[in-house]
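Some notes on the structure that comes next.
Left out: one protein chain. Kept in place: all the others.
Take a look at subunit A:
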Amino acid sequence: MSFLLIGDLSQSTLDPAGHGAAQIADLFLWMLGGGVLIWLIVVGLAVYSVVVPGGHRPRLTKTLVIGGGAVFPTLVLTSLLCYALAMLPELHRPPPEASLTIDVSGVRWWWRVGYRTGENQRVETANEIRLPVDQPVEFKLTSEDVIHSFWIPALGGKVDMIPGRETRLKLHPNRVGTFRGVCAEYCGTAHAQMAFDVLVMSQADFEQWLRSQKRDASEPSGRAATAGRELFHRKGCGACHTIRGTDAGGRVGPDLTHFDSRLSLGAAIKPNDADNLRRWISRTHDVKPGVQMPAFERLNQDELDSIVAYLEQLN
């Protein structure tokens, strides 16, 4: 199921699912049309001048060269420029007060995502962003190491994430669906494997999801999962990962409190299922070369299964 979802993820600017993206897609199509028109006329005239034999009338030549080569392109490009500039204020206008605000920071090579749920309250997740449909959302973007760039092609433009600075991006999704976001600025070895899932949901679904994210992690049930939790702590996983409601409070890697509710793992590079998770934990660097998480090669099959069982109950 989740595999199908990932296979269907739209990452196309030409299939917009948000106001910004729709405007950008329109602009692209108009520019394409204008560009094609200019190209046809300029190249057509050039071909005409070569192909038609004999002398050309100087007066007509002058009109065609100046009119078709300079005046026409200038007119088309100027109107396109005006059209594009007219879009900017709306794209840049901050969303209304009290809109949903999401903090996203780029970390080599994943995304830390925080939902502001109240005064000084934040719910953290990673590599997955869920949004309510037909609501403006503001992203506050930072980086914890190098320059990244935050881009959800189906929803809008991209904005750089710069260390030591906060940049902003407003998006306004208008279609329910699952999309893919990527890092659009080369940031090192695993740059190409730094993506995230974006789920646009109905307001009610979104609120329900956010409520469930606010909760602490659920208690494991069953022998394997209970052993898995014990092992998770004994092996020191909590030094880097947080699971709210337990001793694990590390801030180096992604928050795993509701890990199993996510579609994918490893910054949206693999569907989140038991096989992939097992491989991720034990052969991390084969799955994602360069990743900061060390591979836990020496876990035996039982231990691996227990940890996976535990993580799969963190929904």
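To be clear about the criterion, a residue touches a chain if its C-beta (ideal position, glycine included) is under 8 Å from a C-beta of that chain, and two chains touch if they have at least 3 such contacts; residues count from 1.
In this section, contacts and distances are computed from a predicted model.
J.: Can you match the unshown chain of the complex to its UniProt protein name from these: "NADH-quinone oxidoreductase subunit H", "Sulfate adenylyltransferase subunit 2", "Trifunctional nucleotide phosphoesterase protein YfkN" or "Cytochrome c4"?
T.: Answer from the record: the omitted chain is "Cytochrome c4".
J.: Based on the whole complex, identify which of A:Asp26, A:Glu207 or A:Glu297 touches the chain you can't see.
T.: A:Glu297
J.: Looking at the whole complex, which of A:Ile66, A:Val252 or A:Ala274 touches the chain that is not displayed?
T.: Once the missing chain is taken into account, the touching residue is A:Val252.
J.: Which subunit A residues would touch the chain omitted from the figure, given the whole complex?
T.: Looking at subunit A, the ones touching the missing chain are residues 144, 233-240, 248-252, 292-298.
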